[in-house]
Structure formats: C-alpha cells, structure tokens
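Please read through the structure below; I'll follow up with questions.
Some chains have been omitted; the remaining ones sit where they do in the full complex.
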Amino acid sequence: MNQRTTTKLAATGAAALAILPATAFAQEVSETQFVLNSFLFLFGGVLVMFMAAGFCMLEAGLVRSKNVADICLKNVALYSLAGVAYYFIGYELMYGVGEGGWIGRLAVWSPSELASDETISLESGYASTSDWFFQMVFVATAASIVSGAVAERVKLTPFLLFVLVLTGIIYPIQGAWSWGGGFLKTLGFSDFAGSTIVHAAGGWAALTGVLILGARTGRYDEEGGIHPMPASNVPLATLGVFILWLGWFGFNGASQLALGSAADVVAVSQIFANTNMAAAGGVLGAFVYCKARFGRVDLSLVLNGALGGLVTITAEPLTPSIGQAILFGSMGGLLVSVATPLLDKFKIDDVVGAIPVHLFAGTFGTLLVPLTNAEASFVTQMIGILCVAAFVVPLSALTWMGLKLTLGIRLPAEEEITGSDLAEIGLVAYPEFQNLTTPTAEPVAPATSSAAALPAE
Amino acid sequence: MNQRTTTKLAATGAAALAILPATAFAQEVSETQFVLNSFLFLFGGVLVMFMAAGFCMLEAGLVRSKNVADICLKNVALYSLAGVAYYFIGYELMYGVGEGGWIGRLAVWSPSELASDETISLESGYASTSDWFFQMVFVATAASIVSGAVAERVKLTPFLLFVLVLTGIIYPIQGAWSWGGGFLKTLGFSDFAGSTIVHAAGGWAALTGVLILGARTGRYDEEGGIHPMPASNVPLATLGVFILWLGWFGFNGASQLALGSAADVVAVSQIFANTNMAAAGGVLGAFVYCKARFGRVDLSLVLNGALGGLVTITAEPLTPSIGQAILFGSMGGLLVSVATPLLDKFKIDDVVGAIPVHLFAGTFGTLLVPLTNAEASFVTQMIGILCVAAFVVPLSALTWMGLKLTLGIRLPAEEEITGSDLAEIGLVAYPEFQNLTTPTAEPVAPATSSAAALPAE
C-alpha cells in the first residue's frame, strides 16, 4: 500500500467532506474522483518523465564537447534502467512496508486492478498503475542527479551498475521509511515531494561518487589553482533548466496525489504557483548575489539558482504563501551560489553543481518545513535528514567501492583527456565543429574573459 | 475579481444550462466543474510557462553566437521577474478594477481560498490560485516579446528594469481595461486570448525600445546597405518555434477559462484546432510567398510565419471555422513575410522579427474578429487597438528614456562588437566552437550564399 497516497487521500477526503454532505450518489461521485486522481498521476508523471530530457540537456550543455555523447547515453540508459529496477525490486521494497517499518518486501510489482477486470473497485481512490507510473519517474530523477556530478571521468558500465543499486535498493528502502509509511512517517517527518527523499538522497549518492572517483584530471593544481572547464553549449543547458522547471509542476503538483475534490485542486494550484515562484526566487537570489559579489552575473549560477529554488520548495510546496515561496526560493538560490565555489575549495569536483542544488538546497528546504507547516517539527525534520544520510552514504560508498575494486570506475587518464565519447562510444557529439586534431579540445578562451585560466590538462 | 473569467464563465454557464435541467445535484456537479475549470488553468498555464523556453531558444538561435549566453540569461531572468512583479503589483492593478474603470488597486495579490480552509466556496467556479498562475504566465509572455527585438546591444540591468515596469505596471493597466472588466470591455472590445493585450502591447514596447536604442553597430551602412547578421543556430530557433506552437494551445485554449461543461470542452476543442491550423496557415503563407517572390524559401520567415499565424488567431480562436483559421493564419504569415524586410528599409533593427510577428499580426488579428464574431465591431476593435497603443508607447518610451538618461541602455560599441556574452557575463555560449581570436566572430559566408553581403563591423 502506498501510504504516501493513502494518507493524503484521507486528509483531502476530510476536507472535501466539510463542504459536501454525504449523499446517495457517493459511489458515482467517486468514479469521477477516481478518474481525476488517476489522471493527476498520469499528467504529473509525464511532466516528470520529461525531466529526464531536462537533466540530459543540462548536463550535455555543461560538460565539455568531448564528453557530450557519453552523457547523453548515460542519461537515456539510466532512465531506462531505473524503471526496470523499480518494477522488479524497488516499488515493493518501498511501498510494501508495514506501518512504522523500515523495509518493504522482495517482490515484483503488480497492479491491483486491470482495465479488463469485470468490476473495478474504486476504494483505493486511484488506478494502481497510475500511481506506479508516477513513483517510477521519481526514482529516475534520483538517478539523474548522480550522472551530472560524476560526469567526464566515470566509466559507463560501472556507472549504470551503480544506478541499478541506487534505484532498485537504496532509494526504495529509504523511501519506505516516509512515503512508504515506515518509521519516519510515524515519527512525523514531512517531505511533501522529496527534497530529502529524492533530491538529498540523490545528492548524497552523487557526493559519495565524486569523493571516491576523485576530481577530473587537470581540474585542480598543486598550488590550489582551479582550472575552469567551461560549459560547451550554454543554450542547451538553459533549455535543460527550463525543461526541469516545467517538469517540476508535475513533480510537486501531482504529489498532492489527488485531484478529485475542490480542496485538492486548490492545493494543486497553490503548489503550482509556489513551485514557479520559488524557482523565480532562486533565479533572482543567484542573480543579485552574483551582481553584488562579482559585479557580473554568472549564468550557470543563475541556472542552478533556479534549480536550487525548486529543490528548496519541494519539501513543502503547499503551505507557504507565494511571498514565502519567493523568499525560500531565493534563499535556496543564494545557498547554491555561495556553496558552489566552496566545493571547489575542498577539491570536490561536481561537474554540473548537482551537490549544491540537490543535497544542500534539498536539506535546507526540508528544514524550512516547520516554518509554514505546523504538523512538522525541526527535530523530526533533522532526524529524517540524518537517517537518510546515514543510510545512503555508506551504502553508496560500499557500492562505488565495490565497483572500483572489481570493474574500476574511472576512465584511464589518456581516455579522459581524449574524451569519454571516443573512449566509450567511438563517436563524437559535434564531429564537424569539435577540434580533434589535438588529443583534447581546448576551449578558446579570450583574453578578456573571466575564464582566463585554462585547463592544464 | 477577474472579469475576464467571470464573464466568460457566465456565458458558458448559459450554454450549459441549455442542455442540462437545473437539478438538486447542482452543488455536486459544480464541484467537478470547479475541479475541471481550475485544472484547465493549470494545464494551460504549464504550457504557457514553457513558452518561456520557446522564446529563449528562438532568440538564442537567431542571435549571433557572441550574444547567446546573454540572451539566455535575459530570458530566464525576465520570466522570473515578471512573476514577482505581477504578484506584488500587477495582478491587482489588472483585476482589481471596477466595472468600466481604467485602473485596479495597489495591492499584493492574495488567494480567495486556501486548501486548508474548512469550507471552500465553489461559487467563483475555479480556484483563485489557478487563475493567478495562468494570468501570471501571460505577463511573462509580453515581456519575452521585447527581449528578442532589442537583443545584441541592450544592457542587461536596464533591460530587466524595463521588464519590471512593463510587467508590474504597463501591461496590467492596459489589461485592466478589457480583461479586468474596465472601459474597453464595456465598449465591447473583443480580444479572446490577447492579440492586442499581450502581443501588440509587447510589440509596442519592443518597437519603442528598438527606436530608442538604435540599430546594431554595422547593421546598416550609409549607402542604405543592410548587412546580414545570420542566425547562429538554426535548429535551436526551429525548436523554439515548435515549443511556442505547443505552448499556444495553452495560451488560447485555456483562455476559454472553463472546462466544466460540454459547451466548454467543445469550445476548447475548436480553439485547439483553429490555433494549430492558423499556425499551419502561417507557415504555408510565408512558404508560398517566399517561393513566389525569391524563388527559394527563407526558413526564418517561415518560422516567423508560423508565429504570425498564431498571433493572428489569438484575438478570436473560437468562432472561425478551420478553413477560416487556415486563411487568417496564412494572411498573418504573409503579413510577417512582407513586413520584415520593410522594417529594415526604415532601419528599424528588430533582431528576431518580434515586431512584425507580435505587433503587426496582433493588430491584424484583432481587426479580423468582427468577421466571425458578431458581437465585435470593427470600430470598437480599432478603439481598443488605439487605446492600448496610446498608453503603451508613451509609457514605454518614458521608461526607456529614463533608463537611457540614468543607467544607459546600450552597450559600448566595443563591447557590442566583442559580444554581450563577454561584456555582461564573462563567458561565451560555445567556447569550443566560436572563433574568438578576432574581436568579433565573423560568419563564414560561402560565395554561393544569398547572404553574400557580410557584416561590416
């Protein structure tokens, strides 16, 4: 049973009851509600599915051209693998958990009803397959977070094996604790659409990978210098952010899990508005910070600022006012802007900034929940954050280490310099534009650019 | 109160009554209607939000590579700013107007109901936040129109300050006159989804900006020569048009403002079909014109032809037959094709063709309304067009001039030649492909090209 669903339906059902007298047509009304609730999952799920394209474009735009085809392949493959893993193992590990428990059961998922059934029970309130579809696209998001952080030096097959473990085992087990109805839910941990459960969990997995993999060759030098490795295709990265922004309406909005009553649609409306305005706040937060701090505006920080705002509001997109959503989002955008250069100080080489965006802003957003949602407390939020970290970090580390000791996880240095595209796929992303006469494609940096320090590679 | 909404709901309510007897289940029916009406706003709003990506890709594809990152930043930032300005000032200036009035009130918007309310009144027919979300993405569209026209030489911060005035003050006040229920509505001015209110208004603001800014350096020479400055990324511009086309189903379709009755869904269906076919007509109009006039087809005119068709049908997407929609759209596409070179004759340097598309086709479409909608008259349409122009042009001019005299609105010539990306952001969009050894990236024009005349820069 999907406690995430059941509980919220009950809640909204109560709200609906407040305005509608119980009538003789209850059965009838509920068929329409059943349709609307299920359709919300489908509509939201489709939007979240498209986030896979958003992550792919964002990452393809941010890496150097010699690694673009490889990152495209990884994104297509990870989305596919995540669904398969979630079907065969993940879903029932996550939602087959008992109340207050910590792990579900080992079983392939199967739907509660089929269209071909003679009668369809309306009791659950939604089509079980619509719920599966929606939960499945979420797990893919968690995996997408990792690919950007470890880009440009991780080997293809070990990366995909990590995705298999993350989406089939790690994500579902920690998800069971809260959305599955397990012990974190019993404690009162509140994470509406997954700032911690999806974003921070993915962020922890990414951070672990980055640390175990090490930085890209030539990224940091002995003297503490940081060598810029500029984004190869800025409009593609921008498109990626717009697609993610679009998909987030599904991510947060359909996490209301019901559309069958006036209270539900009012809630979904608030979530849409807050989601949008938190992203806008994130953009403006990063923009103003850059302007004040550097005198000019770093587009990549602004793009990640939008995502930071989105991740921040994800833990509680329903209860804040629009003004609060703008504020929280701008704080998320600011946090990302401040934290991104800090990671480089510690030589943590996160290619696309996934760790500030998903881990930091996700954790921050989770801690903000009690400010607008009286049912949440700072202490339980903290417990939830720590439990997820305490589980995801060691399991991810174990998985990365196991892969490192067996298959190896890192491209040989010469292949990394030539580019993962040639090494792993044997083709390049832009064969007519890329400069491939030298082993590496050096970005052409103008003297007036802030990116004056070139890769040493 | 959103008169745009209330009025139309009343109209469709009447249509619905014609087929349904008043029953004891009115309350019940209307909760489903409330959900469906609100959901239409959310569905349409999401599509319109994605138009921000469409404008961004269109513009990023059409400018030269040295200005691509800057235009991406402008588009992300303007969309964010527009929402914030509309929340704090714009919405209530627009929809807080009295019947027949000309300006709303100075107030931050707040929703009529919350999901957490004990009871939710169904009387308004939709969730107030869903309406706010939908109106908010419209104002962003108006701002997006401006960015393309003034691209490649306008400074970032003054541009964004203009957006703030446009979306917080100028657009809402003129919008109050019709959609807000003000004096143009009383007069009978009819602009279903905003050919004048959104597109021509944005177009006037763009034209004013272009005139005050002046043409790009090197665009026109003393002898009347026009130097082509070719689009740097044609498939990206094409993608932008497809995304805008997609978003327009939300733009026009959800402007029906209700989905709760058979009459409403029939109306939305007609709007979808007409919107699509007007765009198709615009493509074919531009295609045939180019073929007949130049012997070959200019892709950028065809792309703008699609948009011209869309803008043309926006004033009245409901009442035309599909055949009429194709015809009107093709006339819009033709208009754009004929007008675009004319602007250059007058040395009006509109980088992406936003003025022909949004101002000319928008005005044209507004004048077509009486042909299929008996409730509109040519005279009132003309009055509406002139009132909007008479308000938007001087206020925009004042704002641009004020910015020019204080911050300056134009990049210094040397920064314009180097490119706004390096000047404003300090990075370039395609660092590995762009030729940055010379101060400007000269397009490589083949001898056989129609683009033989090169920028003199």
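The first chain written gets the first letter, and so on, giving A and B; residue counts start at 1 in each chain.
Heads up, the rule we're going with is that contacts are C-beta pairs under 8 Å (C-beta built on N, C-alpha and C of every residue); 3 or more make two chains touch, one makes a residue touch a chain.
The structure presented is a predicted model; accordingly, all values stated were derived computationally and were not measured.
Q: Just want to confirm the stoichiometry: 2 copies shown, so how many copies does the whole thing hold?
A: 3
By definition in this document, only the chains that are shown with their structure count from here on.
Q: Degrees of rotation, nearest 5, to put the Cα trace of subunit A on subunit B?
A: Rounded to the nearest 5 degrees, it is 120.
Q: In whole angstrom, what separates the CA-based centres of subunit A and subunit B?
A: Roughly 31 Å separates the two chain centres.
Q: Per the contact definition, I'd like the list of subunit A residues that touch subunit B in the complex.
A: Going through subunit A, the ones touching subunit B are 15-16, 18-20, 23, 25, 29, 32, 36, 43, 47, 64-65, 230-235, 238-239, 241-243, 245-246, 249, 253, 259-270, 272-273, 276-277, 279-281, 283-284, 287, 291, 296-300, 302-303, 306, 318-319, 321-323, 326, 430, 433-435, 441-446, 448-451.
Q: Report the residues of subunit B in contact with subunit A in the complex, numbered from low to high.
A: 25, 27-28, 31-32, 34-35, 38-39, 41-43, 45-46, 49-50, 52-53, 56-57, 60-61, 68-69, 72-73, 75-77, 79-81, 83-84, 87, 108-111, 113-120, 122, 127-130, 132-133, 136, 156-157, 233, 236, 239, 418, 422, 424-437
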